[in-house]
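A single protein chain has been omitted from the complex, and every remaining protein chain is retained in its original position.
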Amino acid sequence: MSDPSEALASAKGAADRIVKVKRLNACLTPIKELRKSLVAQASAAHPSGVLYGMPVAVKDNICTLEFTTSCGSRILEGYRSPYDATAVAKLRAAGALIAGKTNCDEFGMGSSTEHSAYGRSLHPFDKTRVPGGSSGGSAVLVAAGAVPAALGSETGGSVRQPASLCGVVGIKPTYGRVSRYGLVAFGSSLDQIGVLGRSVHDAARVLSVISGRDPKDSTCEERDSLRLPTVPESLQGFVIGVPKEYFPQELDPAVRRACDRAIRLLRELGAAVREVSLPHTVYAVATYYIIAPAEASSNLARYDGARYGPRFDGSEDVRALYRTTRGEGFGPEVRRRVLVGTYVLSSGYYDAYYRKAQQMRALIAQDFRNVFDRGVDLLFTPTTPTPAFKAGEKLNDPVAMYLSDIFTVTANLAGLPAISVPIGRIRGLPVGGQLIGQAFLEDEMLEAAYALERAVPAGEEA
Amino acid sequence: MASAWETVIGLETHVQLRTVSKMFCGCSAAFGAPPNSNVCPVCLGLPGALPVPNEQALKLAVRAALGLGCTVHPRSVFARKNYFYPDLPKGYQISQFEQPLATAGSLSYLSPDRGVATATIQRLHIEEDAGKSLHDRFPKQTAIDLNRCGVPLIEVVTGPDFRSPHEARTYLLTLKQVLEYAGISDCDMEKGSLRVDANVSVRRAGETTLGTKTEVKNINSFAYVEKALSVERDRQIAVLEGGGTVAQQTMLYDSKTNSVRPQRSKEESHDYRYFPDPDLPPLVLTEESIAEQQTLLPELPAKKRERFVEKYALSVTDAAVLTADRAVADYYEAVVHAGAEAKTAANWVMTEVLEDAKDHADGLRVAPGALANLIGLVRGGTLSHQAAKRVFAEVAERGGEPRNVAEALGLVQVADTGVLAGWVSEVLGTHTTEVTRYKQGETRLLQFFVGQVMKASRGKADPKLAQRVLEEKLAS
Partner (left out) sequence: MSVTHDEVRRIARLAELDVGEEALPLLAEQMSRILEYVAQINAVPASEGVKPFVPGPDAVRFRPDEVRPAPLAFGPAELAPAFRDGFFLVPKLGQFEQEEG
């Protein structure tokens, strides 16, 4: 695309396609506002940008100058950000069109997009099921063909898990690869902006654009943008580890079959595959659910109705203002996590919970280093333990919901890049396989992902 | 009554660092701007904003730590101090907790009771300032101005080292002086660039365990430091003598009534849930960067005082006056360096120069070279001391070279013995009674004659020379 008329056509097309899937409740931006903005953006976009005219939807917890940034929450209902996230500014500079804000679990806290204050998003193939979360809205729009790519965010798997459940590609970069400036913080040492795309190529292109140094984020590494590899002829020379802890006895047999098929294909492509062990995996979810809520409890302290966002008022004094706003503005999952987070940081509990969890995290990271140091290039695992589950199924027991992150949280804890690629169907529902790479070696991971994507019959039953 | 009790005081001082921008963002750190005009996503605590630390703030903090004799830790960590308050937009303050920038320092000061005393500096760490809450501007509302939010601070914490409110105040003034010398801060309590909270407890003389301490806040000037601490000490003693116990709480000082009252209990407010700030990697300093700050430390007040006593043969008191302000100390040395005699120069600086500087914002108005010149003119007999003071005032106000100014004002002393002899004759001629009395033994009348010669010459006579001529004349 190099022509303003093409960009305009792309803008209108995106608006039309997004309207068509309105009932999936994936896009939070009112369609009139969206259409108007897309058309205006199309005429202002830089024709020489590498993503010129490409519509990219953005998760509701990433700041954009257009549209609202409400993080799927009441407490930021109607909030308009006075600045763009760095990732969004980079998309804009590359000529992309910001195609609305997508629904998500409130503040990124959830694995089903059922915890949004704006209603749940529906799975594109089965409206009784969840698309996963927290970046459910982004996954839905991509899966439904409304946009080729969308930004999401990861703290414990919130890009890869919905990608797996919806049958699209989801990439989480190495921690520090993409600036977090403008990503509304949930678990600061875990958060990264990630990309969902209809193909590895689409997702990777967008990731390349949004990656790279940012002086406004102290945790962003001083590196150039991610370079895109070419699609390899074979995977000769790659050593792929299969960690046994990710294939427990009780793994859904259909998921196991899909993974076995993928592993066989990787071997046929020339990769050496060997079994490895990441012994502390069993503690990963527990470790995550101490660290993430702890950081969240602090990151969400700023939402008090004082300086921006709505007030839940009637308050006589400022303390009442805070308590009412936060009590009514946060949904039940956020409230639970803020309270758990406050608890594990509080005096008397800090050592047993938070400090201990940070040490566990080090052991988990060490597990990966040990494996990579012994000549393994990448790891292959299932992304999710099951395909998309039914709405309401996991709402009664918070821990049951947390366990759907079991294969994804380790990459966030260790700060490693990971990608989910569709590898098959289970009773018609998509399921993904995950590659975990070494820090800042996304290009190797993407090479293997390209090859796998090309080889695997993702539309076939496992 | 008071001597049966011992007062124990520790001080936590917050000092704003002299940077142009804030600690974690590029907003201006200047004082006095219209409310909420120096703000950005970071210091407003907007969703998605992130902190990036200020290089100069760190340098000044290291310099301050070195100036206070601290051990500077090459690796320290930023931590979040979590609590809710209207002027704290993020709901936490970025500070340092378990691994602060510096520890184990000390500062000597002159205690009014104990001579030279040493305060232990337990820790010095970097943090960001909060905004300002104004409770009386609008009825039923609190107004919040976030201009100050994010300004860089160092917090300097002493041990429970002070045994009287006066000591505490002296330490504070000494601390201020050291930090001003090192260019760290303006240390202006009125402008809020230096703030202090105190921990106060009492115990019976001879006891070794510490009593329950209270925290005293809202002390807004150096004078109030002593008053507030005295009031709190007296209150605690009264409670204990009445058979009660001191409650651990925060007391607010009210300068209008010179009293303290408890801040209504903030319940759980003291569980700050500190944890390392995940938005900021560790603060790592190289040996070279620490050494660089050491070289940038100027000669500090105590050392300079000692050197002045030694080098210029000044009294300790005079040295203290001259070194109170670094600019004055540098000025004094420049005057001596330009040729003035040390003691004379000291007198001039302590009197005329400091008086003039007090009344004029531009401070030291007479260049050191000019003052040295002036002092030379007096020493050489060209000007009387009185005349020189007039010349000084003129040079301060309108500039000019002292000799020229003196001539223009007609103040140059007459040292021509011929002319002097004329005045002497005139005076002796009109005061024959006194001459007789003098010759009969009332030699103190000599000063009277000198005075009369000065009068006859309208102040132009060189009094020393006049005296000599008079003595000669009277002896003959």
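Here the chain labels run A and B in written order, and each chain numbers its own residues starting at 1.
Please note the rule applied: contacts are C-beta pairs under 8 Å (C-beta built on N, C-alpha and C of every residue); 3 or more make two chains touch, one makes a residue touch a chain.
Not measured: the values here are computed from a predicted model.
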item	value
Which of A:L265, A:L378 or A:A414 contacts the chain that the document leaves out	A:A414
Touching residue (missing chain; options A:T29, A:S346 or A:T383)	A:S346
Of A:Q41, A:T155, A:S199 or A:S297, the one touching the omitted chain in the full complex	A:S297
Candidate in contact with the missing chain, chosen from A:H46, A:R256 or A:K356	A:K356
Contact footprint on chain B, counting only the chain that is left out	19-21, 25-28, 34-42, 44, 46, 52-58, 78, 84-86, 91, 132-138, 140-146, 192, 195, 217-218, 220, 252, 254, 263-264, 266-268, 271, 273, 276, 278, 280-284
Residues belonging to chain A that touch the chain removed from view	65, 82-83, 174-176, 189, 215-216, 218-219, 221-222, 280, 283, 286-287, 289-290, 297, 301, 304-311, 315-324, 326-328, 330, 335-336, 338-340, 342-344, 346, 352-353, 355-363, 365-366, 397-399, 402, 414-415, 439
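Note that only the chains that are shown with their structure count from here on.
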item	value
Chain A to chain B touching residues, read off their complex	62-63, 69, 71, 76, 79, 81-83, 85, 180-185, 187-189, 215-219, 294-295, 297-298, 300-302, 304, 306-308, 318-319, 322, 342, 345-347, 350, 354
Residue ranges of chain B in contact with chain A within the complex	41, 44-53, 80, 82, 84, 86, 89-92, 142, 144, 271, 273, 275, 278-281
